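Missing here is one protein chain; the remaining ones are kept as they sit in the complex.
The block that comes next holds chain A.
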């Protein structure tokens, strides 16, 4: 841009200065997204990816991103992969996955783990590295094979020292149990949870039928062993398999509570155990423009907040206000909130606590309907958010989730199209 348009942009940039205008402004040093894709999510233990290793899912989604974006893979400088369960953090197999996907050895790879926000943290790490000038182009990703790696082995046994500090010891309380207590504590009745969960299913069903996930899902062909016949075959997985059609709050109301006899949380109003991967290609705007990459969104900023470990579900209610505080925007400026549905109880609580418009929450459903592969979710939300913002001709979105051991994370994105 030069001449009159550049001067006009300069002057208008000086006048449009509300916080919202600042967020929407396009500057050469912005961190932008030029491609965001995910695999389908399939049920842990029995879905289409049950015989596929996490690293293989990652190879699939990396290849899809390279293919769709058309980026010269040798220009990628770093890759961050969020994952929660793999022993050793996954650093070795993720490096190998990047190489297997065709990303040259000249790019770095790291594994990162901030529990359920790992996928988002990976994207934020890459964005911050771009902001700091360390790299120009990177991939933030997330992956989880809960089929193969979910279980008690993921946590080392606590020492006596840790166990001697009550708040520290609380970090080991299982999710279901603490969420049950939190739902009681915060007075979120089961009916409300079931209603929210049913609506997640209904929204996801409608979105799936309308093909709204097609753009964000990269189909993957994998090996699959039929559990009944033992027959091994190739299977192309292109759809989330957790979305149950025709779900209603009444139907969910019949399910027995999972964690306490008089409890309110059950399999139908908590996130599903799933396998999946997602990846987001990030770069500086000036670089994207030079390479002719199509920009689909902009990363604005992210926040992290700690909460008591036993109240980990309130995380988004702590992290999202920090976004408002640091940017000066308010809740009405945001068009869509992708708040991870770890449990209907905590999601409902956060929406109520922040006073958000329920119609802006997870418009295509969430983890209750199609699953929550732990480390993947944060990266998955980016593609879900940006495609929906563009489809509905809207601009500003927040992705957020609660984080095990008591944290919340949130990120602010702007769709560009």
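Please note the rule applied: a residue touches a chain if its C-beta (ideal position, glycine included) is under 8 Å from a C-beta of that chain, and two chains touch if they have at least 3 such contacts; residues count from 1.
In this section, contacts and distances are computed from a predicted model.
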Chain not displayed: protein name in its UniProt record ("PRELI/MSF1 domain-containing protein", "U6 snRNA-associated Sm-like protein LSm8", "Gpi16 subunit, GPI transamidase component" or "Peroxin-7"): "Peroxin-7"
Full-complex contact with the absent chain, from A:4, A:105, A:132 or A:161: A:4
Residue of A:22, A:110 or A:331 in touch with the missing chain, whole complex considered: A:22
Chain A residues that touch the omitted chain in the full complex: 3-4, 7-8, 10-11, 13-15, 17, 22
